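A protein chain is absent from this complex, but the other protein chains hold their places.
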Amino acid sequence: MLIVMKAGASRADVAAVEDKIRALGFTPNEIPGSTRLAVGITGNQGPLDPGMFTVMGGVADAVAVSKPWKLVSREVKPDDSFIDIGGARIGGGRFGVIAGPCAVESREQVDQAAVAVKAAGAHFLRGGAFKPRTSPYAFQGMKEEGLKILADARAKTGLPIVTEVMDTRDVELVARYVDVLQVGARNMQNFSLLEAVGGQPKAVMLKRGLSATIQEFLMAAEYIVKQGNYKVVLCERGIRTFEPMTRNTLDLGSIPLIKRLTHLPIIVDPSHGTGDRASVPAMARAAVALGADGLMVEVHPEPEKALSDGPQSLTPAGFAALMESVRAIASVVGLTLS
Amino acid sequence: MLIVMKAGASRADVAAVEDKIRALGFTPNEIPGSTRLAVGITGNQGPLDPGMFTVMGGVADAVAVSKPWKLVSREVKPDDSFIDIGGARIGGGRFGVIAGPCAVESREQVDQAAVAVKAAGAHFLRGGAFKPRTSPYAFQGMKEEGLKILADARAKTGLPIVTEVMDTRDVELVARYVDVLQVGARNMQNFSLLEAVGGQPKAVMLKRGLSATIQEFLMAAEYIVKQGNYKVVLCERGIRTFEPMTRNTLDLGSIPLIKRLTHLPIIVDPSHGTGDRASVPAMARAAVALGADGLMVEVHPEPEKALSDGPQSLTPAGFAALMESVRAIASVVGLTLS
Amino acid sequence: MLIVMKAGASRADVAAVEDKIRALGFTPNEIPGSTRLAVGITGNQGPLDPGMFTVMGGVADAVAVSKPWKLVSREVKPDDSFIDIGGARIGGGRFGVIAGPCAVESREQVDQAAVAVKAAGAHFLRGGAFKPRTSPYAFQGMKEEGLKILADARAKTGLPIVTEVMDTRDVELVARYVDVLQVGARNMQNFSLLEAVGGQPKAVMLKRGLSATIQEFLMAAEYIVKQGNYKVVLCERGIRTFEPMTRNTLDLGSIPLIKRLTHLPIIVDPSHGTGDRASVPAMARAAVALGADGLMVEVHPEPEKALSDGPQSLTPAGFAALMESVRAIASVVGLTLS
Partner (left out) sequence: MLIVMKAGASRADVAAVEDKIRALGFTPNEIPGSTRLAVGITGNQGPLDPGMFTVMGGVADAVAVSKPWKLVSREVKPDDSFIDIGGARIGGGRFGVIAGPCAVESREQVDQAAVAVKAAGAHFLRGGAFKPRTSPYAFQGMKEEGLKILADARAKTGLPIVTEVMDTRDVELVARYVDVLQVGARNMQNFSLLEAVGGQPKAVMLKRGLSATIQEFLMAAEYIVKQGNYKVVLCERGIRTFEPMTRNTLDLGSIPLIKRLTHLPIIVDPSHGTGDRASVPAMARAAVALGADGLMVEVHPEPEKALSDGPQSLTPAGFAALMESVRAIASVVGLTLS
């Protein structure tokens, strides 16, 4: 059930609605909209009587929600959500580009990458300080030292930072240094981690799990939003199928569907989605053409020397060329780059 | 092994090469190129000595082929192949659009669809006369009567016809009426059917199987081409994954990879690939943006009355709107509509 | 709708029921049972009134069928179906074993295999004369010559023959030589072939498609049975998943479910299901333990010399050892070997 307040409803009207919800034993969740506020009710098992709320002052409507996800539902909040970090925006008609190396390897590597992607028009810098690796013997990341390097690159370029957090115990540390906390594909159903990033104030980028259904993806976002953090960006990064020639199968068909189901922005990661530098530009252009809200692209100053994911990383020159075609297609489909 | 002839090689030079191949117990396959001819050798188990051929008159080079597919390989024929039916072209820089109803249901329905898709700019008319249906109790198509309706629609509009053939015994009949024989996803590894369509002169559209790897897809095309028919168009139409919310998972990431591996053109079917009319335009735009050679789109005059696949069929108005955005993106990526 | 006749109903009673069905514009299908006959109605789109039939002479009941498959449904025929070729039986409590080489390669190879598998206790001989191969350059089978070799091996050992047919044009030829026509995984939805094997009198073994759902598998069997041929054995042979270490993922969990849904017998092919000789015995034992109706196992006199599927073929000694453990477990779960 969603209680939609009138445009001119007072805080006292809202408080009365919330008190009534609590009196029924349920939980109110304020959902901010561009013109008016709604209050979602969670905790109820079955349907509620709309009449209990429509008689109250300041209430425009009380509508039932038909999907298992509530707070992230487009039914509940028809207008687009977006994140905005000092003007770098993803969602709401603004196409945002996140670029940078897979892993933070050194100060020089990050600085070179940051300067290059900024020059080409990227809006956010990415880089992994904590790396989830299939093998315990592979490079596991520079950890806090890597976070410092990223923060310094932000100081130099002004680009907000996106980086992954893997452990509930590290959430506070990572949030201290960066602007967007990434929850990786392998942790999409690490529910403790979802609650932890939902309970802190920085924005969150949630990647789709390797075999997560779209419903599970939205329910994972619901875990975050339920803690009060609406600054969530979804990221399609490919799913696991039987095809051995590509690293993953980038499920671009999920994008138009997800945009109908949720108000949260969704971006595309063609680097992990294909695993092959030669296919990244084509898939990035496709993502713009179909109306995604942004891209995350791996760029490394020297891909052949990368400690992880070199084969899928673009060179700075390749990224600059890609940004040209992204801009050209964005203008055709009515998207503005941040 | 591929014997590349010089630009000025005579027919006698070519014949001498082919005789030598036959003398070794193998089979020569002429592969026409835009400027010069190549002769593929099939039937050999291991590597051959290039020197046997490079000493012969008119021979430019003799190169080993490293993939299990040969005749369809981009290594063997670097320039794009295309099909051209009276000016309606798919491939080689020309973006071709096939549109029409899933199934032929009546003369009126096909005529309305044909006129509408022609007006919106489609280059080919599609319509199923033989329908592969999961249930033996579902509508199985109008069969030869349907073929006649399609041929009459061609007479009225000038649009070449694409239709499916399901049985080796029907190949000759279908080829008599239509311009492009479609081998459907369920028959992608019906090797008898592949050989049968390879042994007749009309063009063939081969759809990717529901769980076919890219390698299997190319090997299936190789079956057709090996019979001498190079007029083959591949069609990505989605693969089967765990995701229940979409009919199939449209594997757009296969397109740039397939274009690197083979000289054959590849088009995209967003109708079966998503199963949902609301997602078709976005996925069609994506297909243009990433450089596919064409589209196949289901259009029905009255989708809600369709005997099959109504939910994924566009209305004529929806199709006309789609063609607008297809043209806009095609011009950005340097593709010409036929 | 299923019309269940009384145990003592006369042929005239049955004929009257069938005439009424035809008068309504639908098709009657006689379904033989161990104690009494039922008549299935196909062709109707919606529900029928049971009262039209329950008032007729000899009719015990008229029941609606809730699944998309009808004639193969366990609802329609609660007791097990089986095939019986001169005493070699699969289904109805009898566990049947089909063994032999993947492909017929020579008279000697087939004869050796036939004698060995007969000695170890197999009930049927298998061997491929028409081979579906991913590559057009791979060995395609000995064709009619192979059928003759198989028929001669039957003459020597008394083992009924199971072999694959791939083309509707070959059905009559293959049926002339062998006892059970196999429809392979790649042709599970080759509906023309399903109808062709359904329209001839020999038994049919239908293998599950590489990405066929259980519902599609049963619907494919329905295509065969709808033509009047109830002598159908299903075969689980593994499905395609993301796992690269096994050739296929043998879906043994389908067996108990399929046995609840249909009266048709279902056997297991652990050779294709694993692709690895070392795993075949364990999976074969599992198949017995969970109540499958039989096994199909590849056995080659010299697996290392096999023209196809050598790595998954057992040696004669390995097969004999397997049969020992199969018998031991069969006795525990109450199955009798044919």
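Going in written order, the chains are labelled A, B and C, and every chain counts its residues from 1.
Rule of thumb we're sticking to: a contact is a pair of C-beta atoms (placed from the backbone, for glycine too) under 8 Å apart; a residue touches a chain by one contact, two chains touch by 3 or more.
These numbers were taken from a predicted model, which means no experiment stands behind them.
*Asks:* Give the residue, chosen from A:111, A:144, A:167 or A:302, that touches the chain omitted from the document.
*Replies:* A:167
*Asks:* Touching the hidden chain in the complete assembly: which of C:222, C:251, C:293 or C:309 does that?
*Replies:* C:251
*Asks:* With respect to the chain omitted from the figure, which of A:8, A:47 or A:136 is a touching residue?
*Replies:* A:136
*Asks:* Which residue among C:151, C:173 or C:286 touches the omitted chain?
*Replies:* Counting the whole complex, the residue in contact with the absent chain is C:286.
*Asks:* Which chain A residues touch the hidden chain?
*Replies:* Contacting residues on chain A, toward the hidden partner: 42-43, 68, 70, 132-137, 166-169, 186-187, 189-192, 210-211, 215-216, 219, 222-223, 226, 240.
*Asks:* With the missing chain put back, which residues of chain C would touch it? List them for me.
*Replies:* 211, 213-215, 238-239, 241-246, 249-257, 260, 273-274, 276, 278-279, 282-283, 285-291, 325, 328-329, 332-333
*Asks:* Could you list which residues of chain B touch the chain missing from the display?
*Replies:* Against the left-out chain, chain B lists 211, 240-242, 244.
Following the convention adopted for this analysis, only the chains that are shown with their structure count from here on.
*Asks:* Going by average Cα coordinates, which chain is farthest removed from chain A?
*Replies:* C
*Asks:* In terms of CA centres, which chain lies closest to the overall middle?
*Replies:* Nearest to the common C-alpha centre lies chain B.
*Asks:* Residue numbers at the chain B-chain C interface: does the shared fraction exceed half, giving same, or fall under half, giving different?
*Replies:* Looking at both copies, the contact residues mostly coincide.
*Asks:* Return the distance between the CA-based centres of chain B and chain C, expressed in whole Å.
*Replies:* 34
*Asks:* Can you tell me which residues of chain B touch two or more of the remaining chains?
*Replies:* 211, 215
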